Each structure stands twice: as structure tokens, then as C-alpha cells.
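Take this structure, written in C-alpha cells, and hold onto it; I'll ask about it next.
Apart from one protein chain that is not included, each protein chain of the complex appears where it belongs.
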Amino acid sequence: MVNLTIDDKQVTVPKDATIYDAAKAAGIRIPILCHDKKLHPFGGCRMCLVEVEQMKGRQIPACTTPVTEGMIVRTSTPDIIQARKMVLELLLLKHPIDCPVCDAAGDCDLQNLTYEYKVNANRFTDEKFQHKIDYENPLIERDMNRCIHCGKCARICDEIVSYGAYSFLNRGLEAKIGTEFDGPLNCEFCGSCVSVCPVGALLSRPFKFKARWWALSKTKTVCSYCGTGCQLTLGIKDGKVLTTIYDENQGFHNGQLCTRGRWGYQFVNSDKRLTTPLIRKNGKLVQASWEEALSAVKERLFSAKTAGGESAACLVTPRLTNEELFVLKKLFNVALGSQNIDHSAGYAHNALSAGALESLGYAASPSTIADIQKTNLLLVVKSDAYETHPVLGFEINLGVKRKGVDLRVVSDKRGKLSRLPDATTYVHKPGSEVLLFNAMARVIIGENLVDAGASSISGLAELKNSLQGYAPEKVAEACGMSADEIIVLARDYAKAEKALIMLPLGLGYPGHGKDLAQALINLALLTGKIGKEGCGVLIMGEKNNSQGAVDMGVYPAKGGKDAVAILDGCAAGTVKTLYVVGENPVVSYPNRKAVEAALDKVEFLIVQDLFLTETAEKAHVVLPACSFAEKDGTFTSVGKVIQRVNRAIAPVGLSRSDFEILNALYAACANTQPYADVAAVFAEISENVPAYKGISYAGLGENGVIWPAGGTPRFVPAEGGAVQGESGKYALLTGSALNHCGTLSRFGEGPMYVCPAGYAELSYTDASALKVKNDDLLTLKSASGEVRLKAKVSARMPQGVIFAPYHFGEESVNTLTTGAPVTWVNVSK
Amino acid sequence: MSNAPAEQTPTEEIDLAAANHIIDKYLTLHGNLMPVLQGIQDEYGYVPKPTIDLVAERLNVYPSQIFGVLTFYAQFHLKPRGRYIIRVCVGTACHVQGASRIVETFFDKLHIGHAETSPDLRYTFEKVACLGACGMAPLAMVNDATYGSMTVQKVEQIIADYNQRPMKK
Partner (left out) sequence: MIMPLLQGLKITFSHMFKKTITLQYPHERPNIPPGFRGLHALNVSHDKAKCVACYLCPTVCPAKCITVEAGEDANHDKYAAKYEIDMLRCIFCGYCVEACPVDAIRMTDTFELANMKRADFVFTKETLLEKK
């Protein structure tokens, strides 16, 4: 610790602090333009100049100068104020004074400082910049005439996002921020640059001219896309969510958001939202009143109840809050007596609800998000971890670049993570993950790298036996990697002091199930890398409340039907009433034809959703539900963090929150009093769900609570066979596109601007063999169906492998898939 | 691995073999971007767009940063340059000795202006501030050859001479 004096105040700060940090700690504000707490100090704007007595009154930048013992700092002498005024005058020389039409006004650092330092005249004159304004992309407007060259956009894009879209171009007076070849911006559009821009040089186009900053009311809540659990501040005016607001002090991610979190909010106030209940009359869905719709649903559920409950089933999305899921489960299990309730077709929770539960004793990942930056070696299963959980991708970037984390990506294709400094990517054959990790376990046992603590875990002998057939030399061929690579990876993993494995889940990743999770947990258990800081297996649920859905037990138990069995039951006629809450199985579940046939067959289909989805179009009753912005509750995200969701706006149209609907149905069907509010349900959750014991709704606070995990681990052998390739066919892999999450993001304008439709990504070699170019239509044909997708040629795909995102309704990839990890398809032009 | 030679993407008709060779030479060197770009500039006479993408891919540097470096240094050129670079000094001494007439004569004869390249890629003309040989004013240089005490007649002679010379190196 270092002691220094700032403006006559004694401050004690760590020795790696800068004068700026020290002043901040002492509550003294030093003005800044180019500094951001998330970025490396830059010292470019000269606004933070201070005087240090030991330096003979020289003016030095506070943001780049480290503190020294006994330093005496003055932050606002008349000389300093004069210097700062001069800096502002020089900036205003080039910066246009178009505040009335600039969207940043009110949130502009330059404007605020100009006001604060009373710079109301300029001693200098010069011509303004005449740069062309970039209107080419639909999300970010770049007006470089307003730029003050703080370089924050270029630095955040490099340091945190690792995309590197911007750089300083030219030099001297002509210097400006630009892209490669000074062309229009074409990046992944996470909008981080917009969030840190201190002026109006980078602006959000969807929000352009919508409202002034001071007219917005703000509500803090949690993003409703992926399972990362990023905190979000919504900007609201006149009962509409108009934008997301950057708050650098929010959450583990310091307000950093990905492309869908930042731009995907428009679904909340979309014109396509359902505003009234719909009932099918004479084959057509017509508007109805809530009384009519609810009484139809109740009547149906009552008759199912009297028939024993088994004829009713439920498919629910893990996008609901914990409270809603809990009430829904109670509605089915207690009120109706049916165990047929599942979510995400089983694929997106199997690793937790079966894998982790058996191997660890609790259905959650043993690690937290904070472990990513604390580890030494990071083993990421599939480069897609960046696409499924982009903000965790930023955490990986930071870990690698700032903390020197050794990144190993084990994937069936390359990805953005492969490009990180010193990252090693092992490209294996599609579907051979379990084989590969079992081989690693076998190497660890064979080379005696097993941790001493592992012998006390039950099942070690069984595991050793089961791994007999997984010698690296034997599986190398099937994995498409050399035996040496497997051995080196296993050794490095075992020998690393701390190592973390990251496993993304999702409907697009049917291979990431129980076996893969168990193979990975076995690796961690063998090497003693569980239960320690920076170690473990981070199993990343796909949706905002995937972990919560597992915590609430929304998966079949006690002989209940799982999603596949429910749909089979619909087709066979044993399931007569299907209640679909928020799910869109027609697009997201494998084998579209079979799903559609099942939904057409079922006697009574109730769909509760925000939009008239492909599934809702088949319903007998459609109930309009509310988005996350219109409700209170809790989400549990990756790493077991329970966070509060706060209501920002009133329900759109006549829609009701899922809680209100389910609460009413539960009370009616169970013949009891409805719950008073979500807090009452949370209280019951904390009584009934052991993991949530002792946690109160009010006690969650702003940053939420991590529920404590505890259980007895054991080794469970994981079965993994080689995927048999089919000659002349391509391996089709499904998964997540960066701009989308599930099928919800299709209703947000932002993601749809950038990624409006499905595509088939293939390698240059395959493209030239098939003689296709970008945007040519490809016909993909599997045993179960055929779709036509636009080709996207990229350098990251290995030969013979095709990747297609699963989010889209038209030409949906699930026409081809049947739930196997790899689908073999014929491809033609 | 990202260090492996990349597949050639068909965007501009450029033979990337030489660029790949230059990158191979400096691949393990720390801080290799400048020598690689200089090598490419020497080889192609300018830095063609496909080589920027190639360097970005193989050295794992963002294309935007490479472009930033290229536009920062005056030594790099992004457009094809002439086989023969004519530089005429317009510094004080040369100016007094009538450099402006020399410049105008070159403009007239070559039909190109300052920092422009003739369509046949034979000549690039540049006015420069000082070439450091004021005693020989007015001064002109063609590539590495120096021509002192320039006159209008000598301009014509030089052009006639270089029109005969080969285009290949």
C-alpha cells in the first residue's frame, strides 16, 4: 500500500494504482475523456492533468501516472483549470457545436466538461472536419466529424471484444478513427464502441432521434437472451423500451454487452406482439377475451385432471422466471397430477439435470464466471462458446490478454477464440468430443497424473476399467487429431495449477449432453480441479434462466415423459392436451416434420407466447404473455447466480405476465388461493428447493446471490463412440449464430438487421469443389428432409463440415436434424 | 493454425506467393509487421489489398491496425507506383534556381500531376522538399539516379532516355 496526499486528503491505495484511481478512492473527481476503467490507461486527452509537488509543479496526466509514497497531488489549481480549459478549447476547435441535433447531448462528456469549465468562447478558429458520415450499417452511425480522438472505441474493440474493427488512420492533423481500407464499418456489431464513445461520434441508429437522455427513465434488470446473466439498464420513455443504457458499474461484466443484448431489445415493443388472446373458431384463430380463453383452458385442464393428469403435458421455455417455472411445475405436478413437463427438448439441460447431478451430486456447474479470469488453463469445448455466450467470450478475451490464461479450444471448427494470442485450437472430427476427453482421462491415469484426492472419490476403479478402450493411439483416427496432440493436451491440463473447462449447452448442440458433461467432470475430478478457485467445469446453459429451470426441477422425473416422449405421445394420441409456454418446438426442436405432425395431431394445444410463432399458429388457444421487461421475478444464470428481474413497463396490450396467467390457472385447478406476488413464490421456492435455502427475494440485492453448491462427487463412466461418417456426405453441425439466441431474437430488429436469415457455412475447399460462392443457394438433404440455404464461405470451417444456425423459421435446419450430434447431408447447388 | 499459409481468396489478381515467402521469413520475429510490409512494398512496389488481408491472417493482426500503420508512414503506398519514380526538389535553393519550371515541364511531358502515376505504370512524379544536394540545384532524381543543374532540355532528355528503359526489374 502507498500513502499519498491528494488535495490535502490522505489516501492509501495499492501500489499499482494510478493518481486517478487514488483520487477516485478519496472521492475526488478528476475530469477524463479518454480514460475508461475497463481499458488500459491511454493518457491521450490531457483532461486529467494534475500537479505533483515533487515534480516541481509540472502538469502530469493522472490516469497514467502510478502513485508513489508521499506524493502530494493538487487536482484543481488555477493553472490546472487554465490548462483544462485550453484542452477543451482545442477540442471544440474541430468538434462541431451541433448539440441540438446530436443524440449524445445530455450524456456527452465533452458537453458536460465544457459546461463545467465554462468554456463559452474560443480564442482560436479553424475549419471543422469534413469527413463522410458512415450510414452504411443499420446499427452504428459513425460521424467522425464529432470524434475527439480519445481512441476508446479502437481500444475496447481490441482489448475486450478482440475484433479490432477500428484503428487510428493517417497522422497529424489528418488522423482519424477508421476501419480497414477506410471503408464502412462491418463488424460483429456488439456496440461496445458506442457505449464508451464520450461524444456523439458513434451513435446507436435504432435509437437515433428517439428521445433525449434526460427524458429517459431507467430500469435495471437482467438480459433475457443467453444464460450469462448480464445486467442491463433499459431506457424507457412513454411506456416503451427505447434503448439499453451503458452503466460501467453494472454486473461482473462492467456494463459490457454483446450484440443481441445491446440491440435486441426491440422485441419488447414489437408490432408483432400478441395483444389479445386468440381462440380457434372454424379453423381460424380469432381474437377473444381473457375470460373466454382462460375458461376454455381451465375446462380442458379440469377434464385432463379428472382423467388422471397423464393426458396433459407441458413444454416450457427456460426464459420464464424461476417463480413462473415453479408455479407451472406445481400446476402440472400438484394440481393436475401430471409429471409430463420438460424444456428445451432435453438437449439444453441434460448435461446439468443428468450429467452434473449424477457426477457431482447437484445439477449445476461447480464453477462461477469469476473463475474464467482466475484460472491458468482454459479448455473451451467448441469455439461456439463465443457465439452462445458472447459476454463470457469477452471474459475469455480478457483472461487471455490480461491474465495470460493459456487458452485451448477443442472444437469441430475454428472460431473467433482461435485467433486470440497464443490460443491453441484442436480441430477434431464432428461428434468425437466424448471419445477425445475419455482419451485424455486415460492418458492422465496412464501417466499417473491423477490427483491424490481422486482415490477417495467412488467409482475410480470403474472409470479406469471403462477407459480401457480409449488409448489415444486408438481414438486418434476417429477424433481426427494426432495421438500426440491428445497426450500433450491431457498433460498440460493435468499439470496446470488451475484449469477450467467451459461447456456451452443449447438446442443447437445435441451432442453436449449427459455423456460429454460427465467425461469433462471426470477429467476435472481426476486431476483435483473441482471445488477450487479458478478450477472446475463451467456448464453454460443456453437461455437466460436455463440454470433456474433445472433448479426448479422443470424436467421429467418419476416416470414423467420428456420432450421427445411428449411429442411422441401427441402423435400417438396418448397426450391429449399440450400446454406450450414460450417454446417454439416447430423451429427449435429436431425433426420439424415429426414435431409438426405431433402438434397437428394433439387434441388441444395451448400456446402461451409473446408472438404468433410457428407453434402458436397451430394452437387452439393462444394466450398473450409478457416479455422480461414487463415482469418481476428472478433468473438464475451460468454459475448459479440468482438475479432480480425488474418490471420496466406496463404489459403491452392486453398481455399478461406468465406469472399472472399461471397463478390464476394454478389457483383454479388446485382449488386454492393464488399466490399474493412473486416474492411469496420465491419464499416457497427457498423452502422447497434446497439450493435456494435461506435466500430471500429482498435479500438478492443488485448483484444477486450465488447459490452454494454441495454434493458428493463420483466418477461416472461416459460412453462415447466414434461417429460413423457417410461417404460422399457432409457433416452438418447446428448451433448458435452470434447475433441470435433461441428463436426470440428474430423479433428484435437489431439482430435481424445483421443476420436476417439462416445460412450454411462451408470451407473454401468445399466451396470450390461445389462451385459455390457466397450467397449462392445450396440444397442440403438429409434422411429426414431438405432445405435450401445461402452459402457462406469461410476460412474457419474444416473440409467436409457445414455449419448452420438453428434460429430461423423459414428453411429451418431442424427439417434436416433428428437430434443426433452430427447430421449427414448431401449438398448440391 | 493461423500461421499456416492461407488459401488464396480470389479478390484481386495478385500472386501471393512472394508475400507468403516474405511472411515466412519474418514469421518468428517479434515485431515483424514493419519488415513484412516493407518487404511487400519492395516486392510489389506498393502494398496491394490482398496482401494486407494475407498479412492480417498470417500474423494475426487486425486488418484495421495494418491499415493504420500503412497510412501512418509516408513510405508505404496503397496504389500501384510507377517503375520509375521521378522526384523534383522544390526546396529553397532549387526554387530560386527555377525548380517550378522543371516541375511544369515534367507535368506537361508526362501528363501527370504531383504524386500521380502514369496509366502505363512507367512513371510516378513527386515534388519533394529537399534532397540534400542544394549545390546541384535545381535537382531531380529518377529512382536512385541524380540529375543536377536541371534545365527544360534535360527534362526532355531524361524522359526520352527512360522511355527506352525496360519495365521489368
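Letters A and B name the chains as they come in the text, with residue numbers starting at 1 for each one.
One rule holds in what follows: contacts are C-beta pairs under 8 Å (C-beta built on N, C-alpha and C of every residue); 3 or more make two chains touch, one makes a residue touch a chain.
What you are looking at is a predicted structure, and each value in this text was computed from that prediction instead of being measured.
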| item | value |
| --- | --- |
| Chains shown that the absent chain touches, full complex | A |
| Absent-chain contact - pick from A:Val101, A:Ala121, A:Leu173 or A:Ala452 | A:Val101 |
| Which residue of A:Lys37, A:Arg58, A:Arg171 or A:Arg212 touches the chain not shown here | A:Arg212 |
| Where the unshown chain meets subunit A, residue by residue | 99-101, 105, 133, 135, 141, 208-212, 214-215 |
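Keep in mind that, in the parts below, only the chains that are shown with their structure count from here on.
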| item | value |
| --- | --- |
| Averaged-CA centre spacing for the pair subunit B and subunit A, given as whole angstrom | 48 |
| Interfacial residue positions of subunit B with respect to subunit A in the complex | 1-2, 6-7, 9, 49, 52, 56-57, 60, 62-68, 71-72 |
| Subunit B-facing residues of subunit A, complex | 154, 158, 163-171, 178-182, 418-419, 421, 425, 764-765, 795 |
